[in-house]
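What you see is the complex with one protein chain gone and the rest in place.
First chain written, first letter: the chains are A, B and C, and each begins at residue 1.
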Amino acid sequence: MTDRIPRSKDNDNTVEMGEARRDFVKQRTGVNLEHVGSFSFDPAITAGNIENFIGVAQVPMGLAGPLLVNGEHAQGDFYVPMATAEGTLVASYNRGMRLLREAGGVTVSVVDDAMQRAPVFVFENARQARDFGNWIDEHFDEIRQAAESTTRSGKLRNIEKYAAARMLYLRFNFTTGDAAGQNMVGKATFVACEWIKANNPMVEKYILSGAMDTDKKHSTLNTLHTRGKRVIAEATIPNALLKSIMGVDSETLFKMRSITQVGSFMAGSVNTGAHSANGITAVFMATGQDVANVAESSAAIMFVDVNAAGDYYISITIPSMIVATYGGGTGLATQKECLEMLGCYGKGKVRKLAEIIGATVLAGEISLSSAVLAGDWVTSHDALGRNR
Amino acid sequence: MTDRIPRSKDNDNTVEMGEARRDFVKQRTGVNLEHVGSFSFDPAITAGNIENFIGVAQVPMGLAGPLLVNGEHAQGDFYVPMATAEGTLVASYNRGMRLLREAGGVTVSVVDDAMQRAPVFVFENARQARDFGNWIDEHFDEIRQAAESTTRSGKLRNIEKYAAARMLYLRFNFTTGDAAGQNMVGKATFVACEWIKANNPMVEKYILSGAMDTDKKHSTLNTLHTRGKRVIAEATIPNALLKSIMGVDSETLFKMRSITQVGSFMAGSVNTGAHSANGITAVFMATGQDVANVAESSAAIMFVDVNAAGDYYISITIPSMIVATYGGGTGLATQKECLEMLGCYGKGKVRKLAEIIGATVLAGEISLSSAVLAGDWVTSHDALGRNR
Amino acid sequence: MTDRIPRSKDNDNTVEMGEARRDFVKQRTGVNLEHVGSFSFDPAITAGNIENFIGVAQVPMGLAGPLLVNGEHAQGDFYVPMATAEGTLVASYNRGMRLLREAGGVTVSVVDDAMQRAPVFVFENARQARDFGNWIDEHFDEIRQAAESTTRSGKLRNIEKYAAARMLYLRFNFTTGDAAGQNMVGKATFVACEWIKANNPMVEKYILSGAMDTDKKHSTLNTLHTRGKRVIAEATIPNALLKSIMGVDSETLFKMRSITQVGSFMAGSVNTGAHSANGITAVFMATGQDVANVAESSAAIMFVDVNAAGDYYISITIPSMIVATYGGGTGLATQKECLEMLGCYGKGKVRKLAEIIGATVLAGEISLSSAVLAGDWVTSHDALGRNR
Partner (left out) sequence: MTDRIPRSKDNDNTVEMGEARRDFVKQRTGVNLEHVGSFSFDPAITAGNIENFIGVAQVPMGLAGPLLVNGEHAQGDFYVPMATAEGTLVASYNRGMRLLREAGGVTVSVVDDAMQRAPVFVFENARQARDFGNWIDEHFDEIRQAAESTTRSGKLRNIEKYAAARMLYLRFNFTTGDAAGQNMVGKATFVACEWIKANNPMVEKYILSGAMDTDKKHSTLNTLHTRGKRVIAEATIPNALLKSIMGVDSETLFKMRSITQVGSFMAGSVNTGAHSANGITAVFMATGQDVANVAESSAAIMFVDVNAAGDYYISITIPSMIVATYGGGTGLATQKECLEMLGCYGKGKVRKLAEIIGATVLAGEISLSSAVLAGDWVTSHDALGRNR
């Protein structure tokens, strides 16, 4: 019996090849992948999304909403599909959405937009690297032309420069339309670097990533300069509403924040909020996003205030939300349906989706932080979750 | 028409209620959730995993392997299910697995194990907080007893103390058997805190999380003191093999690491490796893990060396891998199958699973870092992915 | 003419050798080091403090106070010598001291105490490194005995363990009496490591510093686990007093903090306070501390609150204040006088000094943060400084 996974050179994303591989798994491990093999679409649509296709993970999906969004692109009520296996998660976000809707909804804004590839160039010494940096500035237009020759939707916005030792680390910032764009900018930057190499006699060696794109990795640099969309969701919640729905008051919540900020700082945490990763992951899984980007997208900055009337201003800033409504997994069967139910499938929709996710996250923040204070955090997991 | 999502008080995780909610979505948005409604299991099994169940996300799954693991719990060849929509991901991990197998396999070790809840206690001044810390040390046995009274598998290992201002931040470290354990330790810590409050007259106020558990958030603290399992995967790859399969040599790879470490440091990146989040997310989705934990689990430390013979030692240290083989989503339909095909379903299996995931991650690290250097990074995305 | 700096093998810290070297400087550079050569003590006292002695830097010193300290070791009014060349610095700290004294003084506590040397041991693989860690725990008493054999005042408190790749990083924590102790613990750890090497057959290679002592470098690890003294200074300032002396009110100050915390987080700043380095450096220079430790000692955590009466609680937590009242530069001429005027020269005084410095820092924090808000920050530099 071979240990080699079956594979068809010509046409591998088919029902037959999926079955052949599940049979192979059964032979090798004795396990019948019955449910994995239960899917409702033609595997041909997964070409470009998966290799060695064997079927699907069926991840439970719940519905939360209505979520009232006052965005520049998303406006009105939305019902949000959330895929997760964590009990209480949907219920908690749902509760937050109810509160925020009664408070008048969530104002969300996309304030920045950039996707990166960050090559590094190595020179004889630091001085040469510095001079190369000046050369880059002088030739920006040509570099942009080279980069953009590879893509219709990618636009080179600017190139950041970071110097250390005899290296110059560049960070190419692109806008990428409705795609997440990591591959698009990888290719564009590669072509730009080849142009640079061909035109600058000082350049002998470069590496296409010098680790300052921090792809699939959080970094302070992302928090500062954005990766994907920089999304800010805000709401002002009347204190009376907080008390009646959440059982906490604005002043107590505000003071708690002040104390947890210190814990967060000491820990060296990359997120001063409560649990944005939960909401982001659940919507990412439902809508065909690259879920590994939770690594970057889970960074957040919470800021709250109490206004003169005693009402609670709460905001979450997500500096690296990487989303797409086109390309990647967005066209897959359940994923496309979920995007469509949000009115977010296809071209011209990516900022709308970013706003909806931002608003969703805010709902989870107010819900969990209230629960921690009100003391019903543990009891709700007892009631709804697998806390047994 | 109501804007309220239908919900049954008695029995909500049913085929009928799922259908009722999909109908509701259709009424509200015009979208027919046909594929979302296509699942192969009885929704009753999702009780405790999801609220407002509407169906499933069908995430494409591919197969990678064989992966040769020399663990203390996982030993021999494994075929790894990976759920993702990112083209080339499975192929890239697969290539790394082939290389590592020819090199003799991956040595993986779980070197630490802890799950946290981190309450904060507030006092009149710093001195009182310090004295309270001493009291905690003196009463550790009683606190442990209180905490462990709530759980069969959770064991209180130790309590860390962090002082700032008039607060004392505690970090309760538990082992949690085969469960991930976040809820388990939340409840145990709550009961312990109530015991503390009842028995220490100085205590007036505490918050169950002072943000030093950094739940769903990366932190330097996690990198230092572990959250979940601390997993280290290592391999030594003959230089000849590197050259023939990857088209790069050990010395060049080693030098590249040295340069990217500087980029990583300047960026303030939380991961000095290549893209561990990709492999972790794909296996997490396939095996019913809490995928939001990618926020924490995506931190990593890469360390490489070239030995006297010119061979390449490569290792990845994952300080916060949060995994379970029991509880959470592990018993769901496709998820259980995937755990079973790894021989990792149920009690006594969690370290085995951690080892397999650790080895998987290492395969991805060597594959991507070679591709970046060999220059086939962009071209492979062109061939396999949606780089179009 | 030789380019070699004159040096006497037998007795180099003398008036004559200082003069010989100043003459040498004059020959080589044409500059007459008249003032550098003006000092008031016998250079013999600098043996062990400086090599190639040529004289002194005369750093201007100002006096601030009275500073009212409610410490466990420092109690009552103190006049604080501050050496600096930055106009307005002494005036600003002085203003803060006046405010704090009228508010009843500063409560200061030393809540932790540890000095480190952190060797790293390298093994064949991670599993061996982990087992070595267990061995360390089992042999702690013998290791302590070996370490403490080299010193009268150093006591080995505990050994932290951090695992990555095939290395185990240890962090030896000592208390060091009234000395800062870096050299003392270096020697003690060296002897301990040699004992370990002699007694554990697995050990082949270690490096005396694996960079986790972060000597002369700030680290999150220091903020978490203390380096030197962990000092917390606190005060509650009546709102009326704030308004009359500082021209700001507690609520406005509190809100400003909330906004600057966000800036501090985004920047990846290691200090959430205002400018603790100013006060620390000035007292360190005056009292013979190792001023390079400002690198570590300048980390700080500010926490403020407004109580029910509207009064302002302000605190500063300094997690890595490295101070000495014995050894190092504490016995030098002006340095000893300054320690004496604080009642802090010699044995049994180090916590008293830590408390006084902590209180001094708090005075500067309230003074500068008020000035920024009240708008007299720029104007005071115009009046007192070299802002011209």
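The criterion applied here is as follows: a contact is a pair of C-beta atoms (placed from the backbone, for glycine too) under 8 Å apart; a residue touches a chain by one contact, two chains touch by 3 or more.
Just so it is clear, the structure is predicted and the values come from calculations on it, not from any experiment.
From the options C:Phe53, C:Phe174 or C:Tyr313, the residue with contact to the chain not on display is C:Phe53.
Along chain A, the points of touch with the absent chain fall at residues 72, 107, 109, 111-112, 125-127, 129-130, 133, 162-167, 220-221, 224, 230, 232, 234, 268, 301, 303, 313, 315, 317. Residues touching the missing chain, restricted to chain B, are 220, 223-224, 255, 258-259, 261-262, 265-268, 272, 301, 303-305 (touch as defined at the top).
The rule is simple: only the chains that are shown with their structure count from here on.
Note on chain placement: the centre of chain B and the centre of chain C lie 39 Å apart, centres being C-alpha means. Per-chain Cα centroids separate chain A from chain B by 17 Å. For chain A, the set of residues that touch two or more other chains comprises 220, 259, 261-262, 266-268, 272.
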